[in-house]
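First the structure, then my questions, so here it is.
With one protein chain removed, the remaining protein chains of the complex are shown where they sit.
Chains: A, B, C, D and E, in written order; residue numbering restarts at 1 for each.
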Amino acid sequence: MLHMTGTILRNLFSQRATRLYPIEKREPFAEVRGELLFDVEKCTFCVRCQMACPSQCITVDRKAATWACDAFACVYCGICADTCPDGALSHAPAYRPVAREKSQMFYQGVLKEKPKKAAPAAAPAAAPAGESPKPEKAEA
Amino acid sequence: MIDHIEDITAETLIGKVEALKKEGYRLVTMTATDLDAETVDLLYSFDKDLALMHLRLSAKKNAPAKSISGVYFAAFLVENEIREQFGLTFEGLVLDFGGALLLEDSVRPTPLCRYTVVEAKPEAPVAGA
Amino acid sequence: MQAFEIGLNPATFGWLLVGLLVAPVAGGLIAGVDRILTAKCQSRVGPPLLQPFYDAAKLWGKETKVSNVWIAFCSWMYFTAAATSCVMFFLQSDLLIIFFVQAVGAVFLVIGALSVPSPYSQIGGQRELLQIMAYEPLLILVFVGIFLATGSFNISAVYAMDKPLMLESGVVPMVLLFVVLGYALTIKLRKSPFDISGSHHAHQEIVRGVFTEYSGRYLALVEVAHWYEVVLVLGVVALFWATSWYAIVILLVLTYAAEILVDNITARLSWRAMLGKLWASGLALSFVSLAWLYAF
Amino acid sequence: MPRTVVPFGPQHPVLPEPIHLTLHCEDEIIKEAVPAIGYVHRGLEKLAEIRDHNQMVQVVERVCGICSMIHAAAYCAAVEQILGIKPPPRAEYLRVVWSELHRMHSHLLWLGLYADAFGFESLFMHFWRIRERIMDVMEATAGNRVIISVNVVGGVRRDLTPEQQKWVLSEVDWVEKEVARLKDVMMNDYTVKKRTVGVGILSKEQALELGAAGPMLRGSGVAQDMRMTGYHAYGELGFEPVVETDGDSYARSNVRFREVLAAVDLVRQAMAKLPDSELATAYKGRPKGEAVMRVEQPRGELLYYVKSSGGKYLDRVRIRTPTFANIPPLCAVLPGLELADIPVVVLSMDPCISCTER
Amino acid sequence: MLDSFIKKSRIKSPWLLHFDCGSCNGCDIETLACLTPLYDVERFGIINVGNPKHADILLVTGCVNHRNKHVLKTIYDQMPEPKVVVAIGACGLTGGVFRDAYNVVGGVDKVIPVDVYVPGCPGKPEAIIDGVVEALGKLSEKQNAAAAAVAAE
Partner (left out) sequence: MLDTLLFILIVLPFLAGLGCYVLRAEGVRSLIVVATGGILAAASVMLYFQTPFTYPVEASVQATLFGVSLDEIIMVADFLLLAVILYFGVRHKNAIIVALAILQGALGAYLEFGLIEHAPKAYPTFVIDTLALVMVLIISIVGSLICVFAIPYMKEHEHHLHLPASKQPRFFLVLVAFLGAMNGLVMANDLAYFYFFFEVTTLCSFLLIGHDETEIATKNAVRALWMNSLGGAALMIGIVWIYSELGTLEIAKVISQQHTSAAMLVALGLLCFAGFTKAAQMPFQSWLLGAMVAPTPVSALLHSSTMVKAGVYLVVRFAPAYADTNLGLAVALCGAFTFLGTAALAVGQSNGKKILAYSTISNLGLIVACAGIGTPTAITAAILIIIFHAVSKGLLFLCVGTIEHGIGSRDIEDMRGVYGKMPVTALITMAGVVTMILPPFGMLLGKWMAIESSAGSLFVIVMLALGSAITVLYWARWAGGLMSVEGGEKFKTESQAALTRAPLMILCFGAVVLSFLAPWIYSDMVVPLIKLSPYAVAAGGLQSGAGSFAVIPLFIVGLIGFGVAINALRKARSSHAFDAPYMAGIQSPAVAGAYTGPMNKPVVVTTGNYYLSAVFGEEKLTPYGNFAAIALLVLMFALGGLF
């Protein structure tokens, strides 16, 4: 009946196992698939990521040069990043932070048919990069 | 690409299954695949000493199939599932969930049928509250 | 009971206040320490010391929703009875009566649980009754043992002695009785292996058993009443060596530590096993010790 | 005598997953138990009709978040069979490593839940504390804690560097040491035995007749373990199935307990023999044909049937999970138990409803 | 004074109810892991109560299917106010990888109001802790808003 006693007493008198998150955070492991990062600069809107994504959460519009992702439906599998021929996609080591509202990743790029240095200044300014609140919200 | 498949018919099914049971085979599972508008492919899988053997049966959707749950009780679960997902009814099912094993009435009936949706739930005794 | 001396005798009045006000605070703190120590035993940090008070206050402020209004009635009856019995203890009243008053609370807790036709609460209520049935005879017999040693059921008689109760009339029977009291204590503290009718933890087959249908402020009352009861039972423990404050503290700490240890090294028993074990070994132990006390 | 009807689940604190049992009891003795499922049914076999065979790897991995990697490996192996390719040897060994890590974390998780089911909180806590080391290993080596997504059709996506291998071995050593410490508690503690010995007995004959799988079958004395068929690299590793004969909850928990240690051993063996090769075999075209693949999950034998006619999407993916096979035996042992035994016995089969219902 | 203590206590004593609403178990074991030594959410006063009548926070995992959506609604309704809901994992947020399956409703917020979303597949224990903390923030905001509304009247 006393078989657990040793373990209990050892626990009692030794260092606790608890990591005091969020006060104490540890370094994430390298190569952890966290939040999806998108570099609109590199993207060629080839749609491969959209085709590969098992969760079907990426929408690429080749003509309008937009790239959108329902980040709240992403399952962090990393397939898109593996697929992307241009290295436009990567994963941060941490997950996307918790949120009170759902939102979408939405990027407006420019078509890079001729990879010239033409109109480089306009592009970043025009791109309303980042997140926009998703139109349909919780039916409260 | 699957070894040991034996084609059988609805008539020989029960006899064959009983024979397998006598030989000491264990029922692994049944698999249904929708072939076309009329037929469902039924694959019965058995195991003995780590080796698999299968029986294959083409069942007509509109005719009730024979249940093997009288021989292998464990078959009742998968047969109920097939009934619900493919609309195939089984004669002699020992424990009948009446098509309410997994799905609510509000869900499209027989969702795993690719070609036809079997709308009528023949003897559906589902009691609405 | 010296209740009639209230107002005449400042000391009595003081003890009344202790029983009424200090005891629940102490009970809540004990619960807090208990949770921290238990967490430590599991290599965790555990909640803040004041956690039980936060819990109770939060519950008090929740929306009140009940399945049957008798829950409201019964939680108050439980509270009143627990507080009364605790106060009576500090007024050095008759042990049996204190215990019977405490039983009023236990019975109303069960009646409240049974008043809702929810299977979990019903099963919890039935199990709670079985627990009462298991520990009640043991406690009565412990009190009889105290009576045999002191000649009275009144707590004042224990304080009137100059030797600690544990050493009175021979150590063996009193130690055995103390063990029997330990059984009852484990049930009353709702600790493993006897946390059968409703444990502090949720992972139980009957959800929260007897507490399932108590919610909001009614659950808060039940919690606070439980603190009173804990103090009461620990008070009985303290009687066994009540000759000095040091001894009382040491005895209480040791006993409670043992309870935490037992809680952490055992699985929960089923109620059949509990009844069997308590009636067989508990009654046997108390019988032996009482027989010993009679003989000498 | 009046019966108490208990709606056990779907929302219930001892049930990690939603399932329902209508229990009719007298004095808490179960007289009749009627199950109801469908609370986790998603219908993901149907997704094969709108996701290609590569995307399906990620879908089947999420059939169940506990033995997820094994699902994916089994599915990939089935598709590989149809394609007629063989993964490179290093990939086969790595699949064994991750499979066994999954088995360890799954069994540790289970041992904890099982302890909680009989009210042994500190034991639960301890098992889960040990398990966190495996989760770290998973996260560091595969990029995610739970759903590790290392499989692709043809092989694996991730490799283990030599430093990682060393670290994994040392973590596994620690786990082995800690688990071994708890052996006495699981096997000899009075209260634990009181709650598990002789509870929910499934005889060898019943187990075979009702088609039990995994520890449920091996706890009843049948030495059947799919790993004996030698898939992945198991054929090249020394492996003995763990078997107990009593058929009660105690026997089943012992099987799992010992399997944790056996898994440690398999990880070590696989690491020692890890061959050098590519990680994935390249292939062309789409699968056409059908295949059946069986592997041993922590919960027992898992069967994948995949059929494809060479189109963009597969025709059929059928998943027969171990819990699906273990439900009839469970139904057979419930009557006559005490209510308090229900969590113990249900857990002793280690149900995975998410798998069962897909 | 009691009022302000109660307010403080609400933040200090979040009892939670976890409901698996058709998840793959990935998110559930991560939620359960939060209780265990490494993460030990009891530090925040959290107890996993398993009974909606005692709960303050509802943690929901899974993609919600047509059978369990009724259960979800029921247990939400049984929780006494004030209460908050945290949806966990891609499934709980949107249905995740299963969104297009026939028996999936797709997201907790289709059935009950959700206060905090915890992304991930599965949500990591740390993220779940963040979610609970965020939910508590929301709870206290709700509380202040309610108090302000009362004061305004």
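One rule holds for everything that comes next: a residue touches a chain if its C-beta (ideal position, glycine included) is under 8 Å from a C-beta of that chain, and two chains touch if they have at least 3 such contacts.
Since the model is a prediction, treat every value here as computed from it, not as a measurement.
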So which of the visible chains would the left-out chain be touching? B, C, D, E
Which of C:Val33, C:Ile97, C:Met161 or C:Ala247 touches the missing chain? It is C:Ile97
Touching the hidden chain in the complete assembly: which of D:Pro10, D:Gly247 or D:Pro351 does that? D:Pro10
Touch assignment to the omitted chain, from C:Ala113, C:Met166, C:Ile187 or C:Met274, lands on C:Ala113
By the contact definition given up top, give the residues of chain E that touch the hidden chain. 19, 51-53, 70-72, 74-75, 78
By the contact criterion defined above, which parts of chain B meet the unshown chain? Give residue numbers in ascending order. 97-98, 100, 104-105, 126-129
Chain not shown, touching residues in chain C: 1, 3-4, 63-77, 79-81, 84, 93-97, 100-101, 103-104, 107, 110-123, 125-126, 129-130, 132-134, 136-137, 140-141, 144, 147-148, 151-154, 207, 212-213, 279, 283, 286-287, 290-291, 294
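The rule we apply is simple: only the chains that are shown with their structure count from here on.
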Hop across touching chains from chain A and tell me the fewest hops that reach chain E. 1
Quick check on the contact graph: shortest path length from chain C to chain D, in steps? 1
Could you find the chain whose CA centre sits the greatest distance from that of chain B? C
Can you list the residues of chain E that touch 2 or more other chains? 36-38, 40, 43, 48-51, 67, 96-97, 100, 102-103, 121, 124
Give the residues of chain B that touch two or more other chains, as numbers and ranges in rising order. 102-104, 111
Every chain pair meeting the touch definition is listed as A-C, A-D, A-E, B-D, B-E, C-D, C-E, D-E
For chain D, which residues count as touching chain C in their complex? 4-8, 12-14, 28, 115-126, 129, 189, 191-192, 194-195, 338-343
Of chain D, residues touching chain B in the complex: 37-38, 41, 43, 45-46, 49, 81-82, 208-211, 224, 226, 228-229, 289-292, 294, 301, 303, 305, 307, 315-316, 318, 320, 324-325, 327-329, 357
Once bound in the complex, which stretches of chain C touch chain D? 38, 41-44, 119-120, 122-123, 192-193, 195-196, 199, 201-207, 264-273
